[in-house]
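Taken from a larger complex, these chains appear in their original positions, while the remainder are omitted.
Chain IDs A and B follow the sequence of writing; residue 1 opens each chain.
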Amino acid sequence: MPAAPEDGVLVRTAYAGICGTDLHLREGRLPVPTPLVLGHEGLGVVVSSGRAGVSEGDTVMWASSVSCGRCEPCARWREPTLCAERKTYGVNRPGAWADHIALHPGTTIVRTAVDPLAAMALACAGPTMVHALTERRPVVVGERVIVQGAGPVGLAAAALAQLAGAEVTVVGGPPGRLALAAELGIGHAWADIGADVGEADLVIECAGVPAAVAQGLRMARRGGSYLVVGQYTDAGDTAINPHQIVHRQLSVYGSWAFSGAHLAEYVRLLPELAARFDLARLVTTYPLADHARALDDVAAGRVLKAVLVP
Amino acid sequence: MPAAPEDGVLVRTAYAGICGTDLHLREGRLPVPTPLVLGHEGLGVVVSSGRAGVSEGDTVMWASSVSCGRCEPCARWREPTLCAERKTYGVNRPGAWADHIALHPGTTIVRTAVDPLAAMALACAGPTMVHALTERRPVVVGERVIVQGAGPVGLAAAALAQLAGAEVTVVGGPPGRLALAAELGIGHAWADIGADVGEADLVIECAGVPAAVAQGLRMARRGGSYLVVGQYTDAGDTAINPHQIVHRQLSVYGSWAFSGAHLAEYVRLLPELAARFDLARLVTTYPLADHARALDDVAAGRVLKAVLVP
């Protein structure tokens, strides 16, 4: 058990999520000091707390990153997700794939009371989309939205856009994922990649594949918006037609990661999200010891959301 | 002399501009009914007028396009430049490369009193950038702006951004153009394509070359904006790195053409623009009969702005 940092909080990990970033870390596509305890997503119970407002026994989630508050992005642009000194659990601080995790001062810690598996289903994707869809390009009630991608980020986008009063079409694969989304009522229509789904006021890229961008630029109506969220890792160049941006007079917004405030907002929205969609069904659990198998399943697309249980 | 259309205005053309679009029309890269009098830019004197507020003898400029007011972009999105039924002089209506031009009802006609060569220098580029820089992505005083392109659109962008209190770097070529821009005080710094010019709050693409987009995406600071104006014609695909949009959390705005209101605003700003920059020096005049030579000179980049004198 790690020592609780001074003014920090020690948490017994109940659930620790796996997501695409962890695959990249394993594959060495992101720089990371090793050996490191991975795991930037988690939910657990407070064991000891040096912070006002956080008590032993609280069930909590926490933000994966802590921004510095002093660099130019933090202090001048007030964009904490762009912080030049961001510390991230499971990336450059010990993470959640362990019995316990020590949360340092500055970490946003939020109590949650919903079904923990529902909370973990979109642990990373949910606050990422809160950032994208409440700050970068909010949905306007009545808009038509196309979501590219049927993984956790795509389903989080679809669910949030639906909550915001949009009419949502999810484009992605494989068919099993679309069928599950349809069963849970996430989205109003579902289509395979390449199907003709018409044009939308807002297209949200959650596919993570560079080639999706060229397609997405043609799915936004003239005067519409394209919100790019999925290109989190640098998967190289792709060919696009830049004339589309001008001729369609598009507004294209990138959205990077999320801050503690976005996690807090996600947790605040969780009861409504969980009441409307049976999120827990998106999750497959694995004992902590089976993390390699879980990573393989995620890599192969055999599961939608893998969650480790220490 | 064409007949003045009922409720329309007949103008004796004093100056008629040539711009990139005309090259594309000549090369058949844009669909156009032939034979057609070309010329979407002009300045002249009213010969007869059926419109209140426009009188014989007025020196005027007019908007190149008339939107329908009824289609979905016009009526629902209120984006007249995206009008599905746009009529454009010199494209699908007889244009300004003639002694006279008949302006139909609905055409925005604006009186102007500045040096006509100064007015013609940015006849098309000026209102295009008014649209882009007052509606699509206004400059905020004190911002650093990089303009990609040193043709008329690039210089219009630089001049307007400067008027708006930005610190402007113009990136483009050939060197003669940069030297002329420097001599006129358009921009604060000038650099060849490929030079390291750092990052900016706002990058404005006015190069018209697809490859410029990949570069421009890397010139915008994290959290910054990219305003794409130059990709007016479809010059095909180009490779970009879509991860830049997400990692830099960019806002990318396309801006398409201009409306009558943007022309009117350009003419309203002309006295200030002309007082600050010796715009007439950007212009090379040709007799109307020499339009083929003028087009050749434009195509070869031998002149910055060619203007025909009927």
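For the reader, a short list of remarks on this structure follows.
Following the convention adopted for this analysis, a residue touches a chain if its C-beta (ideal position, glycine included) is under 8 Å from a C-beta of that chain, and two chains touch if they have at least 3 such contacts.
Just so it is clear, the model here is predicted, and its values are computed rather than measured.
Counting every copy of the one repeated chain, the full complex in this structure comes to 4, with 2 of them shown.
To be clear about the criterion, only the chains that are shown with their structure count from here on.
Matching CA atoms, the turn from chain A to chain B amounts to 180°, rounded to the nearest 5. Against chain A, in their complex, chain B makes its touches with residues 73, 77, 79, 81-82, 136, 210, 213-214, 222-223, 228-256.
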